[in-house]
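Of the protein chains in this complex, all but one are displayed in their positions.
Going by the order they are written in, the chains are A and B; count residues from 1 in each one.
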Amino acid sequence: MTEPGDKQADFDGGEALSPYSKDYWDLVFEQLGRRKLFKLAISILALIYASAIYAPLLGNDRPYVLEAIDYKAYGQAQRTLYPVALSVGRLVRQGPEGYEADKSEGAEQDWEGALQAEVDAAENRIETLRSYLGPADTELLDSFQEKLEASVAAAGAGKSDEATALSKEAKEIAKEIRTELAAVDPENPEAGGHELVPQKSYPLFETITSSEVFFMVLWAFVLLWPLWNGFWNRALLRGDRDRIRKARRPKLVLVVGTSLAASLLWGQLVGGEMVFEVSPLKRGLTTNEVVATRAVFPPFSYGFAETSSGETFRAPTWTAESEIDEEGYYVRGARVPEPDPITGYKPPGAPVEVRYSEPPRNSPWRHPMGTDSVGRDLLVRMLWGGRVSLSVGLVSAVLLVFIGTVIGALAGYFRGWVDILLSRLIEIVLCFPAFFLILMVVAFIDPNTIPPIIAIVIVIACVRWTGVARLARGEFLRLREQEFTLAARATGVPALRTIFRHVLPNAIGPILVAGAFSVASGILTESALSFLGFGVKHPIPSWGSLVTESRSAEHWWIQFFPGFAIFVTVVCYNLVGDAIRDAVDPKMKVQ
Amino acid sequence: MSERNGGMKRGEVLLEVTDLRTHFRGEEGVAKAVDGVSFKLLSGETLGVVGESGCGKSVTAMSIMQLVPQPPGFIAGGSIRFAGRDLLSMSIDEFRRIRGNEIAMIFQEPMTALNPVYRVGEQIAEAVRLHQGLDREASRARAIEMLDLVKIPSPEKRVDDYPHQMSGGMRQRVMIAMAMSCGPSLLIADEPTTALDVTVQAQILDLIRGLQQETGMSVLLITHDLGVVAEVSDHVAVMYAGKVVEYAAVADLFAQPRHPYTIGLLKSLPDLAAPGERLHTIPGTVPSAFHFPSGCRFRTRCPLASAECAEREPPLDELPDVGGHSVACHHLKEAEAL
Partner (left out) sequence: MFGYILRRLLWMIPTMFGITILVFTAIRLAPGDPATVMIGISSGGEMKGDVGYEERIEKFRHENGLDRPIWIQYLGFLGPFNIKPDGHPWFGGSGADPWGGLLVLDLGHEFQRKTMPIIEELGRRLQVTIPLSLISTLLIYLFALPMGIYSAVRQGTKLDAAMTVILFILYSVPTFWAGLMLILAFGASGLHWLPVLGLHSKDAADLATWPYIWDTIVHSILPIATLTYGGLAYLSRQMRVGMIEVIRSDYIRTARAKGLSEKVVVMKHALRNSLIPVITLFASILPILIGGSVIVEQVFDVPGMGRYAFEGLIARDYGIIMATTTFSAFMTLVGILLSDIAYAMVDPRIKYD
């Protein structure tokens, strides 16, 4: 038999001491830790959220890192330097007065501005040329730059003759550049030319914003939680439960602080901006205008807006019905084209374009979830679409729990006319079918004045807070009469402080449960709204709107996969809610 | 009503519990809430079972009535004989004829023990109809009779009340009425007065005492209150950690307690004759039913504990010098000095 006070290793690396030194949250976490379903659900949710947070890193048409020679850009820079030099020359020759006279109606720039613009253009091209040519061939470039700058300086100082002369020289050099500095044609290497040096760039990371970085770092901490938390508890704190409890706040600070710092750092160093257009890089790589020595693409190298005309409504490529031959015809199934019985005419097929970095035409990994009406890959769209659905669910739940708790707490604690007023308010809002009301309001929001996603979150929160309010009110009514509240009031603790520091931590159990279920219902509502067409607008995908791409029974994958994703997420949240409900049950057994 | 004692005369053994073991399966193992409890209850007498919370006294009572919730709980051994019949080997249908009929039970919380959606009279009449086969009118009349028996004023009006229209004390009377309605020979009362005010307590105890004298039934009274025990019991069984540690006639127990635990209990009672004295406490707390100490279970809190106490559990033996007084302790001699 074990004596009281025996130490046993606990689920998170800490050790269980005698029952009397556990606080409320220790008990709750312990109960939760025992339930396998809860752990499973939380893990699945963590992965789903990870797929949404890391979506840009998973499904993107830009590579992480690219070492390549952009022949097209080089060629353009090389050839168009001369026209720029010409413009500079003209401006310099005209001088400010001549420019004003010559200016077209409505042109806003003045002479200096125009000159500066041309100089900037020249600088850009020189940059490009420099970076590709490497240190060896920079003579021409250097002299060009020298002459140009001198010319501009002279023109600025009013010495127009000198400036004109200098600019002429610059023009000559530019001509030379045009002829001499041609690059090696990769398909015809013997024809001669300069060897270009591949440039290293990180196109994908340039599209990631600092707020995305915040969540990515934060989520890395969350995903690795068992590891670093267990390590911290075991190694650093040696399993001392009291120290573990005190370490809760530092851990939180570490996680949030690091994420914040990383995000700010990113903003300073990289300052990425989200892009919605398809990247020209992939196209360039496919047509060999850009030749890469090293290109690392994400696992699913499609953009969420990247279309493919040969693969519209293509079934998941691991099914038999999805096979397409070289000419773009389906091999089996309902879509095999039949030649017209009379004329024998067979409509031309649309060949499938397998772009750079994509899996082969009939590889099962090519489009694991099929494509939509314009050939966009569904998996990538689901990754990105998850961001909308998941964040709307979570944020609206947080908001509505906040509103509901505050109102319910005030009603339950103060009672009297405050309670009567707030209860009437709750009843009035409850008179509506919630979804109906949400639908009404969302339908009338002008997408130009407020982004629909924010509107949806606010509307859901403003309609659904009543459930939590009732719960909170009930809890506060009950707890108000308990001794610890009376003690707090008797010792003169001001009302608001009593509510938030004393009563609320005890009431929070059922509220958390309601919160978990609210996320599930928020996700369901958002997807239903999107399904009906009132959610986020194009081109941003959302799980609900993905389903509406086709109602035809032939295109089962469009209807199945997004709905399945919603289903799994909702199941997990319901499991979490159930688990929390059991864990905070006042009939908890203390052994 | 005295013929209803199963034909027993006063002084014969009505209920005999031998080595009863009721265990509960939990996440941490098996909780041996009742672990070898034996006692006898004579016809017409009151046996008080007393002990701290968690000592197993309620579970004992529930085991007799077979009301222990079966998933976590199960009767692991022992026997319960009532009026010569073995209760544990009966089928549940057979037992149900005894339950509520010959053995009745009242519970601790009168506020929640009655069904809130049915009238009080109906709840009493139900038992009568079931066990005695009376029709609606007759059973209703009997219900009124019972309410009168438990001294509820205007019983013919009260019989149609709902429980929420009654106070705690009145509800407990209704419970007693319900229990008495079929004339049981054994009434089990599980902490019947704990949830009531002191004045009401006295009334209820009086009522039980009076009914017992009128009908000659036996009473098994479960309580943690030594004062109640002293008032109403004929014999007392002191329980600790699932076992009976001392059994004696009530006067004997209070005059000459032998077990260190009993001695400690009695010492902890505040003494009005000596105000200002420090209250005595028994150090430590009741051990968890999952982890009872080996050997004598009281040894972790006993001032007399020795190595022998850890090895061997002391049996409940009758004292040689005093009749009808049993104690389970290795160190009786030293205990006298306490």
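Just so we're on the same page, contacts are C-beta pairs under 8 Å (C-beta built on N, C-alpha and C of every residue); 3 or more make two chains touch, one makes a residue touch a chain.
Keep in mind the model is a prediction, meaning the values are calculated, not measured.
Of A:Ala235, A:Ile420, A:Ile450 or A:Ala487, it is A:Ile450 that touches the chain left out of the display. Only one of the listed residues, B:Leu42, B:Cys55, B:Ile80 or B:Ala127, touches the absent chain: B:Ala127.
Of the listed residues B:Arg97, B:Lys157 or B:Arg312, the one in contact with the hidden chain in the full complex is B:Arg97.
When the missing chain is restored to the complex, the residue among B:Val59, B:Leu87 or B:Leu114 that touches it is B:Leu114.
By the touch definition given at the top, chain A reaches the unshown chain through residues 428, 431-437, 439-441, 443-450, 455, 520, 524, 527-528, 531-534, 544, 547, 551, 553-554, 556, 559-560, 563-564, 566-567, 570-571, 574.
With the whole complex as reference, residues 65, 67, 71, 93, 96-101, 104-105, 107, 109, 112-118, 126-127, 130-131, 162, 164, 175, 178 of chain B touch the missing chain.
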